[in-house]
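Only one protein chain is missing; all other protein chains are in place.
Think of it as A, B, C and D in the order they're written, each chain with its own count starting at 1.
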Amino acid sequence: MRALKPSWQAVLAVLLCLIALALGAMSTTEMAASAQPSSPTAYPYLGIKGLMYGLAVVAALLSMLALAPALEALVLCVGSTAVALMLVSGITGFEGTALAPYFLLLIAAWLLGWRCVAVLSSIKPSQRWISTLLRLVIPALFGAWILFLWEAITRGAGIPFILLPPPSAVGVRIANTLPVLWADINQTIFRSVLIGYALGCASGFLAAILADRFVFLRRGLIPIGNMVSALPIIGVAPIMVMWFGFDWHSKAAVVVIMTFFPMLVNTVAGLAASGHMERDLMRTYASNYWQTLAKLRLPAAAPFIFNALKINSTLALIGAIVAEFFGTPVVGMGFRISTEVGRMNVDMVWAEIAVAALAGSVFYGVVALIERAATFWHPSVRGG
Amino acid sequence: MDSLRSKIIPVTTILLVIVAIWYVGAMAMNAPFQRDMDSRNNATPSTMEFIGKTLSQAKPTLPAPHQVAQNFFENTFERKITSNRSLVYHAWVTLSSTLLGFAFGTALGIVIAIGIVHVTTLDRSLMPWIIASQTIPILAIAPMVIVVLAAIGITGLIPKALISTYLSFFPVAVGMVKGLRSPELMHLDLMHTYNASRSQIFWKLRVPASVPFLFASMKVAVAASLVGAIVGELPTGAVAGIGAKLLAGAYYSQTIEIWSALVAGSVVAALLVALVGLAGRLVDRAMGGRPA
Amino acid sequence: MTAVKPAVVAASKLGLTFQTNDGPVQALSNVDLSIGKGEFVSFIGPSGCGKTTFLRVIADLEKPTSGSITVNGMTPEQAREKRAYGYVFQAAALFPWRTIERNVALPLEIIGLPKAEQTERIRRTMELVNLAGFEKKYPWQLSGGMQQRASIARALAFDADLLLMDEPFGALDEIVRDHLNEQLLQLWAATNKTICFVTHSIPEAVYLSTRIVVMSPRPGRVTDVIESTLPRERPLDIRETPEFLAIAARVRDGLRAGHSYED
Amino acid sequence: MTAVKPAVVAASKLGLTFQTNDGPVQALSNVDLSIGKGEFVSFIGPSGCGKTTFLRVIADLEKPTSGSITVNGMTPEQAREKRAYGYVFQAAALFPWRTIERNVALPLEIIGLPKAEQTERIRRTMELVNLAGFEKKYPWQLSGGMQQRASIARALAFDADLLLMDEPFGALDEIVRDHLNEQLLQLWAATNKTICFVTHSIPEAVYLSTRIVVMSPRPGRVTDVIESTLPRERPLDIRETPEFLAIAARVRDGLRAGHSYED
Partner (left out) sequence: EDKVTLQLKWVTQAQFAGYYVAKDKGFYKEEGLDVEIKPGGPDIAPEQVIAGGGADVIVDWMAGALAARDKGVALVNIAQPFKKAGMELACPKNGPIKTEADFKGRTLGVWFFGNEYPFYAWMNKLGLKTEGGPDGVTVLKQSFDVQPLIQKQADCISVMTYNEYWQLIDAGYKPEDLTVFNYSAMGNDLLEDGLYTLQEKLKDPAFEDKMVRFVRASMKGWKYATENNDEAAEIVMENGGQDENHQKRMMSEVAKLIDNADGKLIPEAYERTAKALLDQKIITKQPEGAYTTAITDKAIK
């Protein structure tokens, strides 16, 4: 019994392979070719069909033997990736001809990839560097699979380029337009986003403190803060352009408005989160408002504040980009996106989106790292 | 009720301060254009006349509060609420997709948070991609989403609501991950001693402990939903809703209309946030929350 | 005598070291101990010597870093999964969003007891700890001792064969404490439960236990194991007998030896 | 004799009723008490009788609903603002984001003590409660008793003239407790502080106090006030003298009278 370790992903993958085999032709061209065996037309997977099925099934079966987790992950990773690569490269030139077996095999390979990620995340390594490595490898694998699926589906189903380009095209575009991308990042991220984020978070925070300090302001400010919260960017952005000009200042202003509210709400909630006994303790010291704030209530509010900082890190990015749809100089990520959509350069649009996603993830990641360091004492960090 | 009265005075005071600043701002911002106009018409108004004119332009840079108020009042109370020109009608259109999107978004956010807290695979692999998803500028993909959905026959409320969902699930997911992980270690230990199942730990410990985080996140999410619903109205032809109103206003530089639509949006937002806040307080009370 | 009974807890060469920001802390070192069915074992030792840690290891809340331990012949994990024990924590650990009654109901809900039986058990244990009338209050509306009693009620309602109690009566006055001591002894006698009991009170330890384990601090070691010669039937005034005082004196000596300051 | 000293705490007809979800709870009723400068007053009474509540009223953490109270001749609020007292809570209430050392430093930072003096006081009090070596640990890395001692150190470092201590030694073993009892008495004798001390241990109360206040439960009333006839100079073995035992017996009787169950 110990020799076998079945997993539903692997079993299902084998099953899907069998169904796909039974269904036969993987593309319409193959179907046509087999209907007329006399005329030798080229079709996808001429020679490697057997190899692909074989790899998938073997990897699935091997993975169910009681291997060491690392080995199992390796087998799955190699098997699923190889199948996916062959699938994608085979269909190139025959876009839009794929039939059901193509997609079944794709799903089978994806299941193996999933299993691989699952195995990897169940490993509890003893050394630090391995766990750090795993922390990076697992999301990367997961992401690679999103890209594989995207590539295979857009090509297999022949989705029009201007609706959704395959990631390979986006990758080529990124590589070819690095200077433009860099100029856009410079304009949007290093000016609008960072400055707006800093100002927005700071003002939301200050508003929360003021509201906390003065009951009068709390009663008056919070409802008005709520109203500011949902000033829709598309309404605000043109006004900001009117007020602050078309350069980055108006975008930063939009970001300020967008990030203000989450910070306000979370800080207010956080300031209410400190324990009663701790507050009583500070009272016994006749600690004044600011001392209690600095030494008790802000540390206790930190998890909430970081919550806002994290949400805002992505909001700021969306805000700045969208604000650039309304009057900008001819540089910036939002400008590029909106014009390139109009020019049907959808690969460029996705290149910008990819860059935005990368920048946003880095931004978020930095905030999350600071959070871990600053709220090490919170149960959610100590492990709950 | 007492708390209501104790709120009215501060809110009105602060509103009055804002209105005062607003008037000054309106005069200052509308003055350059007025000066241009006057010089083109060779008019030399007195200061009072000039100020009066800055506050009564047809398409001012910053409309004066009374202009917005008048427009808002006309479009809210003096039109049949079924009329295309009634703000109530537009607000309702937006509100319906906001609410649907908020419901979807909250549900999705919670589901994702549950997944992340309970399934190591998801914890390790999903979060970075959820973050990445949130950096995709919604206005850029909204049209594509709507085109694709229309191609498979989904139109009407759902596409707009989906865009709301997209914006609102994230705050909930982030907050709930934090909240579901916030129970004290001793309480978790206690549940372990009972060999409580994951679902029991979840319902009896993690969920109640996450409530403050949930409501703080839901306030942000409901506001985000509204923004999403408004954004979603544009690529659907912007026929109705606050977004359509904003767009039409923007297209014809009808700043007064824009501002009154913005006010309408803000009022809706404030009401929604207040409602979530109220629900939060009721839940807190039901959970034996200790008055601060 | 205890050796022939099946061991409920059997630890051998047990060690546990915590890794902290400024170096490792050895909380338990080389602990050998076997506790038989139906025993009442008290743990006593200076603050910080590892008593709580040892209970937590039995309860599978902490993994030992060396040595081995079985609970009911299984690993602690398996035992926990079989709901082999009830645990009273050193702090009350009540859920602030549940009333006292619902806090006591918590373990019963988890094991899925029928509603009627839940109500009955809650009533009984709440009375036992003298909290009747406070069922509908929230934890923060109770005094420290009342919270502690609520947490005892919760563990008793759970009704497991092995009871792990970490200073359950620390926050109670002498009268209530005597009362609960008696109740606990009665319960123990009637149900043949095995009880591991951490206390700081030497008289309490001697009065309750069949065996007293004296521990010494950092690294926590077992320095003395004292078999009680008192009969199972113990009226409160047994505490004035010379036999009782002799055992107490021996415990006190063992305890004093573990302390750094002599007085 | 105590009446001539200026009253540090003077309560008259003090009452406090909590409003709860299921009706009012009367925690204190008609408490008349005057505590003079330099007194050491212990409060003893069954769990839930209002001891903590009384201390909290003195500390201006709870407002009485009837009667009046002055602290150092002022309202409790003014006294608190003058930093008239140090308070040891029943639970440790340490901040999880501060190390033990920084927790003890907290009140010193707040009153704005120079750094050098802070370090000195921290060192001294940490040694006093026998926590030297644990300065850099976080609260969750300490045992229950150690946390309790850290919170005592924090209050002692604050060094106010009036000390309010709510079961400070509840989680400590007998030896540490004896040690700290002695230390506290020395400190009290040397500094002429006024101390209000809640405890459940009758010997502790008798050993430490110049006066023992016995309270009865719901509504919390003062049922007996016992002046100690022991000398100020008290070696530990005074606890075996007949005089000591006589006082203890009287306290025990007072305590028992307040309980509902007779045994």
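Some points to look at:
Everything below uses one rule, namely that a contact is a pair of C-beta atoms (placed from the backbone, for glycine too) under 8 Å apart; a residue touches a chain by one contact, two chains touch by 3 or more.
The structure displayed is predicted, hence computed values, not measured ones.
Across the entire complex, the residue among A:F326, A:W350 or A:W377 in touch with the chain not shown is A:F326.
Residue A:M242 is the one among A:M31, A:I123, A:M242 or A:A374 that touches the chain missing from this view. Touching residues on chain A toward the chain that is not drawn are 160-163, 238, 241-242, 245-246, 324-330, 335, 338-339, 341-346. Touching the omitted chain from chain B are residues 32-33, 36-37, 40-41, 58-59, 61, 84, 139-140, 142-144, 147-148, 150-151, 234-235, 237-239, 247-248, 250-253.
In this section, only the chains that are shown with their structure count from here on.
The copies chain C and chain D differ by a rotation of 180 degrees on their C-alpha atoms, rounded to the nearest 5. Chain geometry summary: the mean Cα position of chain A and that of chain B are 23 Å apart.
Centre-to-centre separation between chain B and chain D, using Cα means, comes to 52 Å. Counting partners per residue, chain A has 276, 378, 382 as the residues that reach two or more other chains.
Residue positions of chain B touching 2 or more other chains, listed in rising order: 184-185, 288, 290. Looking at the complex, you find that chain B touches chain A at residues 6-7, 9-11, 13-15, 18, 29, 61-62, 120-121, 123-129, 131-141, 143-144, 147-148, 170-171, 174-175, 177-178, 181-185, 188, 212-213, 215-217, 219-220, 223-224, 226-227, 230-231, 234, 242-243, 246-247, 250, 258, 261-262, 265-270, 272-274, 290, 292. If you check the complex, the residues on chain D that touch chain A are 56, 59-61, 80-83, 85-87, 89, 91, 93, 95-97, 106-107, 109-111, 138, 140, 158. Interface residues of chain A facing chain D in the complex, by the touch rule stated above, are 275, 277-278, 280-287, 291, 295-296, 299, 302, 375-378, 382.
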